[in-house]
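Some notes on the structure that comes next.
With one protein chain held back, the other chains of the complex are shown just where they sit.
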Amino acid sequence: MIEVIETGPFNTVQDLGRPGYRKIGVTASGAMDPLGLKLGNLLVGNAPGAAAIEVQTFPFRLRFTGAVVFTVAGADCGAGLDGHPLLALCTYVADKGQVLDLGQPRTGARAYVCVAGGVDVEPVMGSRSTSLRGAFGGNDGRYLRVGDTLSLCAATDGHRARAGISVVDPAFALSDHLPVSDDGSLLIRALPAGEHDLFGNDADRFWTETWKISSKSDRTGYRLSGEPIRPTTPVEMRSHGVVPGVVQVPPGGEPIVQMSDANTAGGYPKIAGVIDADLWRLGQARIGSRLRFVRATHREALDVERAMARFLEDVRVTSAMVTRALNIMA
Amino acid sequence: MSQVDFTDPATIAELTAALEAAGVDGLEIERPTQGVRILLARGRSPIVDRTAEDRSAVVPASFVAVKAPMAGEFLSHDISRSAAPEDHPQEVESGDVIGFVKVGPILLPLAAPASGQIVRHVAEHGAIVGFGDPLFEIEPRS
Partner (left out) sequence: MNASLAMPTSSPAALQLTRVGARVSAIGARAFLLEALGEFDLASQRRIWALSRAVEAWEDLSEIVPGMTNLLVIFKDIPEDPEPVVTRIMEAWEGAQSIDLDGKTIEIDVCYGGEHATDLAALCDRSGLSDREVVRIHYEATYRVFAVGSAPGFGYLHGLDPRIYMPRKTVPSINMARGCVTIGGMQTGVAVLTGPNGWNSIGFAELQMFDPSSPTPAIMAPGDTVRFVPVRVEL
């Protein structure tokens, strides 16, 4: 078990979410950095979508009530076990009573505590993710509080997770497929969406302007601040389904990017849709940081998606092989 | 901890499959009483060489050797997260990570087994190393 002994206000249990229920108004939820979650889970021998603790408000501390293999994925938050510093995305064995603490991230915004077996909360509608909006799933449908205890599932059969398995930084591994700006702004690739052309010259400005992630941003969506953009004539939209990554422009002219807790329906004109493969990077972007949208092609979206899938498969196969070999030789 | 029997063909097959999956060309395991070396020749059956003679340590008894836990690429630092350090630290504390062995995307951190001084960097950054290859020699602080 895990006992939460210190937490910021907005930390939750998340897996890869519960897609499939948008048509009855249920947000998919799930990790804001799904790549980080998958990598952490693969290292400890879990299925990529096992439930973990998503920490987005720090500091965070937990106590292990039994020996377990774990890793901290996602943001590099100077994690320590009983005060001993830990490497990012590296497995460790915690002994009964040991305390894991996560400090303010040095890079990134969200860290994932992945444990062998995964966090065991009751699955609701096929997922252990916390649905904050619906107040169900995860740990009682709410944020974690000090004193909460979380059970762990039994570790996967046939895989003895071990300490000392790490993985290269995903941004390094995927560097051939990630755009980098010369001014430190995050470059996020997107495809134009339905109302893009109705923004006239402002559509061009959408792609060139540097946007700031405002403090009114959370798991539901990122509100961007900058010079407003507006359609050339008012657009009346009927309510329609949306997905994470959709960039909507409310009447005020400052875009909103829907994230993991995206509403299932929306009616603001949509100027763009962020490609799936860049959502994890957006999920690690901090409030106050700057970004620009890069107009991508469908082909580019497909290529980077496949590169990510290849990397994950490589990590899955190699980490399992290395773990097995080291276990044999131990 | 149970001993692995390297005379068992199933064990050899398992290790060989693991090596192929990792894209690693060879593996050498040494035990005081038993050793195995597997070399993968692409497109051919693996060459397996079992030895059973007693092997003696090559490092002076007072020094502690840090050996490669597995075949892979030796890295003096995590190339994916940090730039090359100006120079190698000489004084280390027990548990300090002093290098990595990289197998595909997987990194195996190498922890100093004792506090003391690194007296020898055996492997160059980027070198391909085999299982058990000495990478560092540490003179423990008394």
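In order of appearance the chains are A and B, and numbering begins at 1 in each one.
The rule we apply is simple: a residue touches a chain if its C-beta (ideal position, glycine included) is under 8 Å from a C-beta of that chain, and two chains touch if they have at least 3 such contacts.
Worth saying up front: this structure is predicted, and the values here are computed from it rather than measured.
**Student:** Going by the stated contact criterion, tell me the shown chains that border the hidden chain.
**Tutor:** Counted over the whole complex, the chain not pictured touches A.
**Student:** Tell me which residue among A:Val124, A:Ala163 or A:Ile287 touches the hidden chain in the full complex.
**Tutor:** The one listed residue touching the chain not shown is A:Val124.
**Student:** Which of these touches the unseen chain: A:Val242, A:Ile256, A:Leu291 or A:Val322?
**Tutor:** Reading the full complex, the residue touching the unseen chain is A:Val242.
**Student:** Need a quick check: the contact residues on subunit A for the chain that isn't drawn.
**Tutor:** Touching the missing chain: residues 19-26, 124-125, 131, 133-134, 136-137, 190-194, 196-197, 238-243, 245-246, 263-265, 270, 273-276, 295-299, 301-302, 305.
Here, only the chains that are shown with their structure count from here on.
**Student:** Could you grab the centroid distance between subunit A and subunit B? Build each centroid from C-alpha atoms only and quote it in angstrom.
**Tutor:** Distance between chain centres: 35 Å.
**Student:** How about subunit A: which of its residues touch subunit B in the complex?
**Tutor:** Going through subunit A, the ones touching subunit B are 76, 84, 87-88, 90, 164-169, 171-173, 311, 314-315, 317-319, 321-322, 324-326, 328-330.
**Student:** Inside the complex, what are the residues of subunit B that reach subunit A?
**Tutor:** Per the touch definition, subunit B meets subunit A at residues 1, 4, 11, 14-15, 18, 21-22, 29, 69-70, 78-81, 95, 97, 100, 102-109, 111, 131.
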